[in-house]
Structure formats: structure tokens, C-alpha cells
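Below you will find the structure I want to go over with you.
Only a single protein chain was left out; the remaining protein chains are all shown in position.
Letters A, B and C name the chains as they come in the text, with residue numbers starting at 1 for each one.
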């Protein structure tokens, strides 16, 4: 990316974070309903901290931070930088107030603008690369901002709406199965364009023959699983998944709300969305399921989850790209129609444990903590959701969450 | 209290709650750093709920609530009314926002004003009595608002100040011991003026001879206990207290902040106050100690905590009254000089378990849950603190907290 | 007690501990189903440790312990002696095996016999006093051995019987109410005979008029409370009690076992006893209820629990003594018929929080930890149960447990 484009993308990305938050009430900015759901204000500050920590402090000799305590307060998990404010106490930071955090953003934006226009930025390519990483990092947090605030607002019995305009629904038609022969393929990022370290190196993998569904599992199909006693039948579940079902008393996907009726009859089937509580659409992809639920559903359906190699091959074969950004609000539009429907509706659980590709090397220094240290106990998700920034909806992108996590927009694609 | 006075007190009390909150940032209104420390906005709503629930709904035929869900959201612990929003999730209620809560207050205030001016209020004395209870209830919450926000702001490493003007310090001189002979005395509320059900009935108690200190233990005296290894010597502690010291890793009172120095030498002795972090005053009463710490200190000092009978007798004998309200900001000024120095600096732990007086009868209905159901595992505190409303600083008032609690302004008076 | 009687009592008490355990299987000796229910082998070792620690080590110059690690392993809670093996891990001590523990007992018994026959024991009265304390201590543990093994065997779905011959049932007739006028009475131990420090000093108390039931609440009466929704009605409970009911999912007393039937109809009403599972006797006192349950039942019945002063006065007035030991098996027989039926069937919850009598002074040194440090959060129980040693069933004896505890043989007497 040229330095000019970088400056432009930097400015747009930074502006978009503010714009995304606009519909929030001031009291929402500090809200944190679970350890994993950071408050909007914290996202705004942390993404700023990232530029300050990895660009301004190392590369700008006379850079002065507005508050030395921010180094700890807004560090997410970089032990190489130092201590971190406890993750489960981010919602207790009523101060600095929003106005002060916005001042912090402006302060850093101005210093960044100067840096990007300096001679140094032209000479030292590390600056451009780091800045690009910071932009992609902020885009990831823009997605998290949506998932986190959705989770945190759902903790309020008033079920408040955040905003309209997010296409959480997208009806799909009957499923088709795409067929693949065995073969030695290559996966991982190998070409131009931005990528994270965990997408490297591109390498050969031998894949057995498989079939894969051309669209995601729907709310209606998942309801059939629930109605068939899916949450009461241990034989459908991984042992750890079944323990989680018991422990968390799960009865259905997160954000499904059933109410009224007499027993199971006549119950109203709703779901909580960023627009508030609305009727569930049977034909839209089921969302907010954990990896365990995805796996159990697949077993019930006589299928299984795809591996990440299978998913990436499918994507290569169907030639699908994410359909680009939506100019009106910068949100990624769902491309849920297509050979593979790879991107847009929901992240798609794979059965692949998140681990290093053969020959993987994390970046040097604290920035090497970005991806590598999470390579245990998590599962890979592929694709992208209705709140994913378009540039990240690429075939090689590896998202990862614990199999019990379900506050992301995560759904199910079947393989067999 | 005449209906005219009641109207006036009602209006003043309601106005004061708003005024007390004025120095808060909007983001502070939803802050809750522990289950016991309710957010300011919740206090504003709950005190309103109290009038709505116990006066408007029963006595105003056509009363209409602005939101039926408030009945659950702002119910503190009245099972007789119904379900309650979980106490540890009050800080997750970013909505209703402050503006909406202030609307709720105005709505109830107007309905209350009408009720208090109605013929019914003159005829039915229960209305005046309930209203008076609601006023005293709100004054209790005004105190809690200060203690809770102090606790919640202390959870922020920036140690933000709330406001100035609260007299948290008050130097005292050398201690004198007041001597009492044995005798059959009477304790409990027996005269005019407002009282809670738990102060009744007034009854005879036989008290053995005792001595009691004429002022509270100071920071300097407590520091000597700490320096003498008080927190490492199990023989000074009740068994449950020692377990708490270990479990909570207590090293000193809540809100004491020591920093800098080399080991114990040269450390700066600070304390967090509503004004922010300030140097500790050696001659002021130690505050924010638990009952366990008060008890351990007393044992170390070769003394003990007084019983509530002894305390009340002292108060009767010294004839001390709370010194009235401070006209400038309605806060109760500390009368820390006086024969007994009963009121003002800190609540004073007694060794008495909080239980029913002989013949105690709680009020009928849900309002009977006000005090009676808490009569286990808690200890009585007497007196009043720098944030207690003056009308509640009376000799017979029984405050009660768990012996491990220390977020109130609670200190130590010795007896022997 | 003369030194000759002391020798005799020592020998008998020590022998009885072994005899009480005789019906156990060897595998039962290490069993611990909860932190509070120590294994039989641990009781055998700890009571031995008590004599070793408080008599042999201080008074016998050349005393040699068989294993220096026992000082830690079998210390219950005496911080003044040093570290303790964690209380919740006593059941993990498969070694030392029973044979080794019995060797330890013999070793200490022989050294004690020598000490008690020495000139020193005649000269130094502290030795006799300590030895007497050790004997009473072992008798307390003999009771705990029964309650603990009952609890631990109940954790086994096979419901194994321990032994026969314990009179857990004793039918009672209709209740009578004994009436008392107000007055200044004296409570506490003042006469001859053994007593614990917490029964001192004898002191005056002013008691209001009251009535008290002449027998304990029965299983049948308690069943009526259950059937009336007692465990679903928060208004009957103390707040902490209600929280415990929810948290522990209590539906009835500990050791009640209901099974079979269709819903509530036709269910078999059983209880687990030291003899195994047997039908419940409606006319026998209800047992194994917590203080919270006792309090809630009393409220439901329009009554309350007595204070410890009231109970002790009743006992003084009815002139009841415990009916002496049963020569056949040394167990205390229940004297459940009598004016007050003070002793025998169950310990009786009072509403009195366990605290120091006015002027209480614990013993010096580590032995002062025996009673004094537990004077918070617990409630006093009076009387004695079917497994209490007769010498401890005296009017002034103060037993104490947390209000949530219910593995003791604890029942309910009403007052009003």
C-alpha cells in the first residue's frame, strides 16, 4: 500500500470508529456485561493505544503521551509491553470519560498524521507495515465493538436497540452439496495484499475427498434440532460440549428469545439484534452458536464440520471474493448468495483446532503476541459476518475462538 | 410530622439527591465496582420506586407508572413485591439513561405532591407515616450514594476525585475513659420523632460495669497496630476474621494507599477520599475498617468493642445529640468533640450481633422486609459518619453490616 | 476431680473412642465427605495430639513423639501451636494407617498414665485441669465422630448402616407451653464441676416475660411446614437463610429421603440414620435442621426461637438434669420426657448469636483458641443430643454452629 493510500485509509478507519459509535447513549460507552465483551470506550482507547505503542513511541523521538497510565489501562494482552489493567474490570473505567478518550484519539491522530507525512515514513518501510497492521487491527475492533455491545445490551431486560442498518438477516434457499476429489492443495496466504502472520506460510496439504454445503444452516433447521431434543441428548455432543450445556443451561443459541405460549405451544420465537428484539426468520442462517453447538448440530444432521483446509479449498474453487465495501456505511454487505457463500452472513466454525502452520514464525517483539500465543484450545472460523470489514473477508483469513464462545456472529456450514 | 412539614421535607430530600450527584460525570452514574456498591443512577431510581411502590400504587387509584419493568429493575430486596433484577448486575443497566431516570423522578414527584395535597393524605395517617419512612429511606440512600461511589471510584487506578466539601478528617486529642457502674437501664426508641421498627420496643437491659473511650481510634494508633504485625498475628483475630484476612489479603484499612519507599521505609501514607488521594492524617479517626479489624485492634490494645447497650447508655449519659444539619449543603457536620463524640466522624462497630429486641415485630406486608430479615450474621454499628443525614444520628439508631464489610465510613471506639 | 478419678476417666474415655469405632469398616476410617466432617481416624489422632501437645510436651521433659510431622497433621485449628494440615484434606491421609494411629494412641496413653501417676501431677494442679479438659475434648469429638460419619456415609448412594443401638427416635406427645414472668436472673456456670471458659462468668441478665414449649418440634409438624410451601416462601426466612435455600436447593431437612410416588402423592418418607435408611417417625423430634430452617419454621408457626437466657432459665426452673450415662454403651440416653425435655433428643437452636459473656476471658496461650475465637457468625445451641456424652448435657453448656450448619443432631424448640 502506498504511503498516500495509507494516510487515506488511516484517516477513514479512525473516523469510522467514531461514526460507528454515534448511536450509542453516553452511558453505553462504559458497558461491559462479560469479561470478553469490552466497552465501546475501551475499544476506542485501545486501538489508539496500539498506534501510540507500536508507532509513536518507537518511531517519534519527542512523542509525549497525554497520560502515562494509559500504557497499562489500554493494553489488551501484550506482556511484552508490560502490565495490563484487568480485562474483567474494563467496565469500571468511568474515567477517563468519553470526551477525554476522544481527546486522546485526536492527540494520537495528529501525531500519526505527522509521522506518516515525515521523511522517515518513506524511508523506513516498517512504519508503513506497522501502520497497515494498526488499521487492520482497528477494523477487527470495529467488528468486536458490534458483537460486544450486542452482548452487553442483551444483558438489559429492556432489550434496548443499538441502531438500524445492520443486515442481520438474509434468507437462503435449499442446500446444494459441492463435491471435491482428493488432492494435494496449497493453503495459506501467498500473494499480494495484507495478511496476518498466522496465515503463513502457504503450504501443501493433502485433502481427502469431501462434500460441503453451499450455504449455511438456517434458523429453521436449527429449530428442528432443538425440537428433536438436541440439548438433552449427550450422544450428540463432545464431552466438553455436553459439560458446557449442563453448566450454562443452554437451551438454544445465544440471543434467541422464546416467550409466551403454553409449554412449547404457541411460543413466540424472537431474537435479539442490534435493532432490538425481532421475530426470528426461519430461512436466515442461524447465528450466535458455539463451536460445540455447531458440532452437535452437524452430528445430528449426519454430517460434520469442515476442516479449514476444506473450507479454503472450496473458496479457491468457487473463486468467490468478498463483495467489497458498502459505500454508504462502510459495513461489509453479505454475499450470502454465491457458489460457496463464503462471506457475509456469519463466521463459520471449522473442526480445525487453531494451531501454527508448518514453519509459522510470529513477528519479533511484543507484536508477535498478536496471534501466536493463542494457538491452543481454540477453533478456527472462516468467512466473515455482517459486521466484518470487507478487507478481512479473504479466503485465507483465520479467525479463532474457544469452542464455547458464541457472542460472535458465528454459524454453521456442514461437510461430509 | 405535620403534613405541611412533610411536603417540605419531601421536596427538600428529593432535591438533595439530585444535588448530591451533580459533581458526577455522566459515565459515573452507572458505575458498580462490587455487588454491594450500587450505581448512583440506581439509587436515584430505587428511592423513587419506593414512593411509587409503597404510596402511589396502593393509594392513588389511577396512578400509571412510566414503565412496568421498573417494578423489577428497581426493587432492591422486597420479595413481597416480586422479582428483583440481580443485585450484581445493576451496573449493567446503561438504560434507562440518566435523563429517563430523572423523568421518572419528576413523574413520581408530581404524583406524590398531588397525593400529599389530597384530602386522603389528611384522613389516612398511614400515608404520612409511609411518606416519612420514604424520606428517611432516601436519606439512607444518600449516605450509601457517597460510600458506594467512593468504593467504585477507588477501583479506578486514576483515583478520580468525586467532589470537595466532605469533612472526612477531624483531628482528635488524647483519649479519656468514661466510667459506668452496673445497672438496669432501658434502651430502644421510646419517645417522639421518627424511628425504624428495629429500634423497638424500648426495653430493660442489665449492664455490667464498664469503661468506654471518649473518642475514636486514630489513624496513628491503627498504624501502630499494623506496624506491630497486626495483620500477621492470628492470635489477635476471630477465626472468621483471620480467614478473611488471608482470603482478601488485607494489609490495612480499605482506602489506605501506601506507595513509594524502600520496603517499609520512606513509604508515603495516603488515603483515597471523595476529594481524591490525600496524605493520611495521623490524628483523625481511622475509617473503613471491618468489624473483624475493629475487633482485632481492640484485642491488640487490651480492650474490646462496646456492646450496643453500653454505647446507647453512654449516649444517654453524655446527653449528646447530633449537632444538627449544616445549612450550606445539608450534610451532617461531625461533632467529634464532646463528651462521647457519638456522632459524625464514623459509624462505630459494636460487638453486638444484630438481632431482634425482645418483643420486636416487623411491620406488616412487604415493608416488613425493611429491617427484620437481616437479623443474622451482621453486627450493629452506632453513631453516624460524615455523610450521614443529621436526623439519623440519634442514640437509638441501629445500623448493621457484615463484620467483613468495610466500605462504609466505619471506625472503632474501645471499651473495657 | 481427684487424680484417681481422673486416671479412671482418662482410661475409660480413651477406651470408649476405640470402642465407638468398632463397627466401622477399615475403609471408613479415612472417609471425609465435606470439609466439616472429619474422618474417624483423624478424630482418633487429633484427640491424642491434644494430650501430647498440651500435656506431654510441656510437662514431660524427655517426652518423645513417634513422628514430628503429627504436630502439623493433627492440629485442628491452634495457630498458637503452628501450621495445620488443611482441614479439607484430612480425608486424603490414607497414611498413617489405622494401625499406626492406634500405636500413636497407645504411645500417648502410656506417657499420660506415667504423668498422671507422677509426683508432678499431684503438685501441679494445672496438669489435672488440662487433663480434664482433654477428656471433655475427647468426649466432644466422640459426638462429632457420630455426626461426621453419619454425614459421610450419607454421601454414599448405598446408604450404608454404621451401627445399631443409637436411639435416634423418641416419640413425644402434645406440646405444652411453660410460662415465665420477667425478671433479673443469672446465667452461666457458677458452681462445682467442669465447665468451658465460654460458660463464664456467671452474670445477671434481665429477661422479658415469655412462653416456651415443653418439647421439641416433631417430624410431622415440620412436614406440615414443608407441605405448606415453607421452602418456597421467602417471607418466612431471614435474608441469608433464603439465599442459602436457593443456593443449596434445600427441600427439607438433611438426611430426609423421599422417594417413589407420583409427584407428592404416595411418596415414601424415609430418613437416613446410623442404622441405615428407615421410615420417618412423625412423632419424633425433627432433626438435622439448620438454624435458618429452625427460624423459618418458628415464624411459620407464629412463634420464634428462644434466647439462650430463656432456655437456661427454663432449665433452672424445671430443675432438669441430664439423666446420666447409660452403662451399657456409654451413650447418653435421651430424656425427652420431662418438664423441659432439655437434653437428649437434639441440640436446640436458639436465636442468640454466639458471643462473649460480659467479662469473658479466654485461657492464656494456644488453649485460649478453644472457644473464644469462634465468637462471630455462629448461633448458640443448647441441650444435647442422642450422641452427646452425659457430662456435657448441663444447663450452662453453650454449643455453637453456623446457622447454615445441619449435620449435627439439631432440632427446634419454640418460644413466644
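Operating definition for what follows: contacts are C-beta pairs under 8 Å (C-beta built on N, C-alpha and C of every residue); 3 or more make two chains touch, one makes a residue touch a chain.
Keep in mind it's a predicted model, so treat the numbers as computed, not measured.
Although one chain is omitted from the display, it touches the following shown chains in the full assembly: A, C. Among C:60, C:98 or C:257, the one in contact with the hidden chain is C:98. From the set C:26, C:120 or C:184, the residue in touch with the chain omitted from the display is C:26, counting the whole complex. Within the full complex, the residue among C:16, C:85 or C:163 touching the omitted chain is C:85.
Residues of chain C that touch the chain left out of the display are 25-31, 33, 41, 69, 72-73, 85, 89, 91-98, 152-153, 155-158, 160. Residues touching the missing chain, restricted to chain A, are 77, 79-80, 184, 203-206, 208, 234-235, 237-242, 291-292, 295, 304, 307, 351-353, 355-356, 358-359, 369, 373-377, 403 (touch as defined at the top).
Keep this in mind: only the chains that are shown with their structure count from here on.
Note on connectivity: the fewest chain-to-chain touch steps from chain A to chain C number 2. Put simply, the C-alpha centre of chain A and that of chain C have 59 angstrom between them. Inter-chain centre distance (chain B to chain C, centres taken as mean C-alpha positions): 38 Å. Chain A and chain B have Cα centroids separated by 46 Å.
Counting partner chains per residue, chain C has no residue touching two or more of them.
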